[in-house]
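As you look at this complex, bear in mind that one protein chain is not there, while each of the others sits in place.
Order of writing sets the labels: A and B. Residues in every chain begin at 1.
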Amino acid sequence: MDKTPPSPTVIEARDLKTHFQARSSLIGALAGRQPRAIRALDGVDLAIRRNEIYGLVGESGSGKSTLGMSLVRMYEPTGGEVHYNGENITHVHGKALKDYRRAAQIIFQDPYSSLNPRLTIGQIIEEPLKIHRIGDAAERQRRVEKALELVRIPAEENLHRYPSDLSGGQRQRVAIARALVLEPQFIVADEPVSMLDVSIQASVLEILDDLSRDLGLAVLYISHDIATVGYICSHVAVMYLGQIVEEGTAEDILTAPQHPYTQRLMAAIPSIVPDENRERVELKGDVPSPLDIPPGCRFSSRCPYATELCTTVEPQLVPTAEAHRVRCHLYDAEAVATHPSLEPPTSQAA
Amino acid sequence: MRLVMKDSFVAMGVAILLFFIVIATFATVLAPYGPYEVMMTEAGRLDRLARPSFEHPLGTTAYGNDVLSQFIHGSRVALIVGLVAAVAVGFVSTVFGVVAGYFGGLVDDVLMRITDVALSIPTLPFAIVAVSLLGPSVQNIILVISILFWRNGARIIRSAVLTERERIYVKWARAAGASHFHVILHHILPNIVRVIFLWITMSVAFAILAEASLSFLGLGDPTVISWGQMLNTAFSSGSLRTAWWWVVPPCIALTLLVSSLYLIGRGFEEQTNPRLRRY
Partner (left out) sequence: MGALAKLNERLRAKPAAHMLVERLSIAYQTPRGPFRAVDDVSFEVAAGATLGLVGESGCGKSTVVKSLMGLLPEGTSVSGRALLNGTDILGLSERALSDVRWTKIALITQSAMNSLDPVYCIGDQITESILAHERVSKAVAWARAEQMFEIVGLPGSRLTEFPHQFSGGMRQRAVIAMALSLNAGLLLADEPTTALDPIMQDQIMSRIRSIHADMRRSMILVTHDIAVVAETCETIAVMYAGEVVEAGPTAQVLQNPRHPYTMGLQNAFPKLPVRGQSRMPLISIPGTVPNLLHPPVGCRFAGRCPFATDLCRSEAPAKLSNSISQSAACHYQDRASEFRAIAQKASTWRHKDG
């Protein structure tokens, strides 16, 4: 499409890993028992540029929220690095961490419990300014009103209302305003519209879209609803069991998916105009637990194309086209050459 | 306060409490005699077990003391024990509950095991043994009551904090760079005040009853008159059944005071629960 030079990268994850410990009891800990690791996020590379909304989709429990929380340093990563404007902030603390928290914000799914019911809308949006000791009362008031204006909520009638007086869509917009008031450069939006009614989703998505364009924000948009990803994202990554299995432009991923998991995911989406011959590959079994990751390809236990190679050797994320990477042996020229039994599935829309 | 008054039950509770506070504050002025002042009849004999009369509106005790004066002075102990113990209990259980609930993990494990141990202490036997060992004085009674009641409060407050801690705005505030102190002060405490307040009103009531029970069992401070002690003396003098004027006032007062606290606690709970709040 347009050939403007790419905008600078704002946030970058390099081989990022976040593991949790399955909770151990006090007795277990005293006895020196080693708790098992939940490998929720296991080696993710990703870069988001200015003005870009980057979509993140994938199975429930695949680690999407964990990635979002690790990027804003709500979780301390177990391994790998997070770079913000080229600076490694993976393990910064104290003042440097506080500065980063000013620049990176997060919006959560539930518009009903994301606002403190005892504070007014004005107090809620002002809070981050107070935390960071920005401006005097008048200056803060000005910024609060500006943030409300950005999310199209009339300030004068709403500043003194309580969250319980607002509709779900309005609350979610207040949550966005609270994230914007610090003038961040990077926002994680974790399923921001999935609890809103379809008839009002669009207004929230549109605001995210406008903001990334007008304010130059980098946004990570996490969602189960792949159709909404198509509306606002330029790039999309698909996660499965803690890893990215496919990544590319939104158009490529949504219309010509290559990884068997992504193909299945896209085929699962019902459409208003029913497509009689929509073919589905039935997946066997359930998602393996992140406590017990299968050897080889993580998808091999459910993949209809799995071969012996898949159950022993882990595939790498390899480029298949410009800006399109896939983690599957079928698309790895080297693997296909040495294992002639591999035969790429035809991607559905291509 | 204006808000609180709307509810007639709360208003009643507050009125009763205020009534007792006034009595206790002005006890020396209001009481016609000293609590242990001995009454004599005109014949120069000890005025024992006199029925209510003009000079002695609530009659006299078996030892010739004026019941009304004892009753008025007795309110002081009830209120002092109640308030001091409640503040101590409220403070300790809030600190324990908030720290354990908010930080979780090992801190929680350790604090909760301490609480479990404390909870396994049997209430009345411990109180009796402790007061007899430490010596019967108002300070010691308050100490023992505080030791006994913080533990339940810590559990209740901890579970309230556990729910509050998981609120999304709490996570969000952390992500925005707020310190633990800021989060506790702005998001946790305001949302659990009603639990804390309810617990404090309950512990005032518990403390008053505990003091009365200990005194009734003869473990009260012998230098200060209290309602429990009045009952104890009535019982030990064998006039519990006959001298109703001696027994009924402290009983009614205890019941009224304790119920007023429950009424206030309940009303406060309703007022501050945002789901029940009226506009």
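Observations on the model:
Here, a contact is a pair of C-beta atoms (placed from the backbone, for glycine too) under 8 Å apart; a residue touches a chain by one contact, two chains touch by 3 or more.
Note that the structure is a prediction, hence the values are computed from the model and not measured.
Taking every chain of the complex into account, the chain not shown here touches A.
The chain that is not drawn here is touched, among residues A:D45, A:D225 or A:E314, by A:D225. Screening A:A138, A:I272 or A:A333 against the full complex identifies A:I272 as the residue touching the chain left out.
Within the complete assembly, A:R264 is the residue of A:H19, A:R101, A:R264 or A:R325 that touches the hidden chain. On the side of chain A, the interface with the absent chain consists of residues 59-60, 152, 167, 169, 197-203, 205-207, 224-228, 230-231, 250-251, 254-256, 264-274, 280, 282-283, 286-287, 349, using the contact rule stated above.
Here, only the chains that are shown with their structure count from here on.
Separation between the centroids of chain A and chain B, computed from CA atoms only, is 53 Å.
Taken together, the chain B residues at the contact with chain A in this complex read 106, 109-110, 113, 167-169, 171-178, 182, 186-187, 190-191, 274. Those residues of chain A that touch chain B in the complex are listed here as 26, 29, 69, 72-74, 97-98, 101-102, 105-106, 108, 110, 113-118, 124, 127-128, 131-132, 162, 164, 175, 178, 182.
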